[in-house]
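Shown here: the complex without one of its protein chains, the others still in place.
Going by the order they are written in, the chains are A and B; count residues from 1 in each one.
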Amino acid sequence: MSQAVQSAAVQNGIGHDLHRFIDTLYPICRSITGDGLRETLRIIRTHIPLSLNEVPTGTRVFDWTVPNEWNIRDAYVKNSRGERVIDFQTSNLHVVNYSVPVRRRMRLADLKPHLFALPDRPDWIPYRTSYYQESWGFCVAQRQLELLPDEEYEVVIDSTLQPGHLTYGEYFLPGDLPDEIVVSTHCCHPSLCNDNLTGIAIATFLGRFLSAQSHRYSYRFLFIPGTIGAIAWLALNQEKASRIRHGLVLTGLGDSGKLCYKRSRQGNAEIDRAAAHVLQSGFYEHQLMDFSPYGYDERQFCSPGINLAFGRLSRTPHGTFPEYHTSADNLDFVHPEKLSESFDACVRILGLVERNETFLSLNQKCEPQLGKRGLYGTIGGAAGARDRELAMLWVLNFSDGAHSLLDIAERSKMSFDCIRSAAEALRASGLLRECLELTSDMRVASLERTTS
Amino acid sequence: MSQAVQSAAVQNGIGHDLHRFIDTLYPICRSITGDGLRETLRIIRTHIPLSLNEVPTGTRVFDWTVPNEWNIRDAYVKNSRGERVIDFQTSNLHVVNYSVPVRRRMRLADLKPHLFALPDRPDWIPYRTSYYQESWGFCVAQRQLELLPDEEYEVVIDSTLQPGHLTYGEYFLPGDLPDEIVVSTHCCHPSLCNDNLTGIAIATFLGRFLSAQSHRYSYRFLFIPGTIGAIAWLALNQEKASRIRHGLVLTGLGDSGKLCYKRSRQGNAEIDRAAAHVLQSGFYEHQLMDFSPYGYDERQFCSPGINLAFGRLSRTPHGTFPEYHTSADNLDFVHPEKLSESFDACVRILGLVERNETFLSLNQKCEPQLGKRGLYGTIGGAAGARDRELAMLWVLNFSDGAHSLLDIAERSKMSFDCIRSAAEALRASGLLRECLELTSDMRVASLERTTS
Partner (left out) sequence: MSQAVQSAAVQNGIGHDLHRFIDTLYPICRSITGDGLRETLRIIRTHIPLSLNEVPTGTRVFDWTVPNEWNIRDAYVKNSRGERVIDFQTSNLHVVNYSVPVRRRMRLADLKPHLFALPDRPDWIPYRTSYYQESWGFCVAQRQLELLPDEEYEVVIDSTLQPGHLTYGEYFLPGDLPDEIVVSTHCCHPSLCNDNLTGIAIATFLGRFLSAQSHRYSYRFLFIPGTIGAIAWLALNQEKASRIRHGLVLTGLGDSGKLCYKRSRQGNAEIDRAAAHVLQSGFYEHQLMDFSPYGYDERQFCSPGINLAFGRLSRTPHGTFPEYHTSADNLDFVHPEKLSESFDACVRILGLVERNETFLSLNQKCEPQLGKRGLYGTIGGAAGARDRELAMLWVLNFSDGAHSLLDIAERSKMSFDCIRSAAEALRASGLLRECLELTSDMRVASLERTTS
């Protein structure tokens, strides 16, 4: 997967394709179970060959139990004139997600405890859920709430909450190695764009993009309901988890804020250093955050008994922008050029991990003679040529088996790409060979490649 | 020992009690041996059940030998009219501590080499000692010295210096564990308040305070003459020293400067980190100093072959304020509110060490479901509630057996108290248990508690 290939995708207006895909998924009423989730996964399947998996209600997954499946057809509050003053058909955020069925008439005073609004943001509908406590409610704009006269209302939530399944999607893309990189995104939020749909869209397009490239690692893309989905997947796939080398949780990738990478619990894993190197390359406004056990599914992937090297890429961190978990996280809140930039950063981070090999210089004692191999430029070469020579000296000096190319890039303060291309030139001249001191799984795979 | 209990003591005007106790001890002529020291220890015994220990003159203690015992009844210099122009009865600082007996008449010129004053501080009497070299002298204010006419004086020091004992006091307060925290203070200075009496007073009141609390650790309070006392105690109590986990040298705790914690030789011991955490909590003006082999008895406790985790708490470091070792280090130099604050810091530091346990989350793989246990707040909870939830997530994620609560507080940048109370809530819900990976001594003790 070369840099040239990477940028091609970005140049071809991928930001608009991503936004269009988000637009398609926007109206669907997703939840942590149910047909909205299934429909979403089926649409993703039109882009990548996703497998859909169903986990039955009642399945024990570590400390949790898969809940009843929730489906909803309609919901409204009608006033005395029979007008729908709150209507699920205009926005699926109007219903508290996982509301039990309701069909009754009640005065405003009795209804009010079931109505949620944001006094500080009087035009926005909040997003609320009640997955694990049987309850019901409506979410409305504060202005709308204030206009409701004190009269009798007809309150209907035409939902079902009964044994069924939790659905998740998985796309496995085999590579040269059995070792895996996992890209995970949650897909349980209804009409919310940045939180949920941007991750889904970028993960989908990354899958399609990578399937057209050669790659060392195997990739696994997980489209899962937040928290319970990650827990279910980990509980039911422990043998797969043992092959995961690097992971990335994607979400919140379309807003106008700068890119933000949150480090794994390990803190200095290869994915953490790769992300830092890419973000610090000068192309991106960015911030780096240390791990904290608050956030998205990195909470589960980085729980102490799992402790995988999962980082999270987003833009403005969740909860720190006012539109978070409201109707204002809509199609206007996410921007094609930001989606494009986020996609580009993902490709570069994964590309760096892909190409971060460890080589062994075949001349450990003193420098090899670069000149006789045509690797040392003529006098007065351009700055680019001098950088290339310097990069070769760094690669030769630190390719002692203990330093990966990223180690060398960090130490030399040169770009990974410059270091990588120096390594390739040196390997082509027979001065460097791949270092096979890998994990046992990786070693087996490498040997198979070598002998076949 | 809870925070609520701690602050109670401070609120009840403990600063004034401490100052009153210092006032009682102030007139006594202490030294590294002798009756002034014994009297001081007997007064301390009216507050805590101190044992008094006597080490005979001539006892070898590592490289040192316990010196002769020094006692003094009176001392003066009388002029030709029989007036006491220098009088031990008005200040015990007037005599060089450990002066040999003298009774003779002499001219001013012969007397002068035995007179010590501070030209820069003409109103203050300096404090001088000559423990290990037989000598005698008087300390006077420079102004007083300048007024002495050249005539014959009667010079009397009615002291004895002969075989006897070195006395020290020890108060042992057993806890749940045989592992000890030692609080040590020197008590060999005559009428000096900040240097000596503040440490004595606070150690005494700490002992009384802790005896009324439950506590995991055993505590040992040492009231010892400086240097020789610490060396004697360590030489004669090597088996006790092996049980010391944490130590604190107290001195200089009443002046108006900010609190100063000096780290142990180990540099990052638990007591060091606990003191830093407490002082950095925002309640105290403070400074942190690295270990140096210059100071009080931490020099001995932190000598290379002992190397215990002893820090030192004081306010302005000794030697850096002009009143140090002069008559100006008097009752006005130490302030009730500063004594109170110092006491409070001690209680908080020891309280943190007491409560710094290591727990094991019983759900290492993925988060436990907090909601079903009533630990996850309702929507829109107050900031305090959100902090509590965040603290629970930190405790769960890092209670892997390798991180103490203080480790977690440091990493999360949350207060220890917040982390501790989250841990208690989680333990009460059965999500956490104490981690018994302790020192072998501690393990035995813990098992005994568990099985009894």
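Basically, contacts are C-beta pairs under 8 Å (C-beta built on N, C-alpha and C of every residue); 3 or more make two chains touch, one makes a residue touch a chain.
Note that this is a predicted model, so its numbers are computed, not measured.
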Check your understanding: Which of A:Leu52, A:Leu115, A:Leu390 or A:Cys435 touches the chain that is not shown?
Key -> A:Leu390
Point to revise | Listed residues B:Leu234, B:Leu313 or B:Ile349, member touching the removed chain | key: B:Leu234
Review point. Which one, A:Glu54, A:Asp123 or A:Glu367, makes contact with the chain that was left out?
Key: A:Glu367
Point to revise | Interface with the undisplayed chain - residues on chain B | key: 61-64, 116, 128, 132-133, 227, 230-231, 234-235, 265, 292-294, 299-300, 302-306
Study note, to complete from the structure: Interface residues of chain A toward the undisplayed chain are 361, 363-369, 371-372, 379, 390, 393-394, 396-400, 412
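The rule we apply is simple: only the chains that are shown with their structure count from here on.
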Study note, to complete from the structure: Whole-angstrom distance, CA centroid of chain A to CA centroid of chain B, is 55
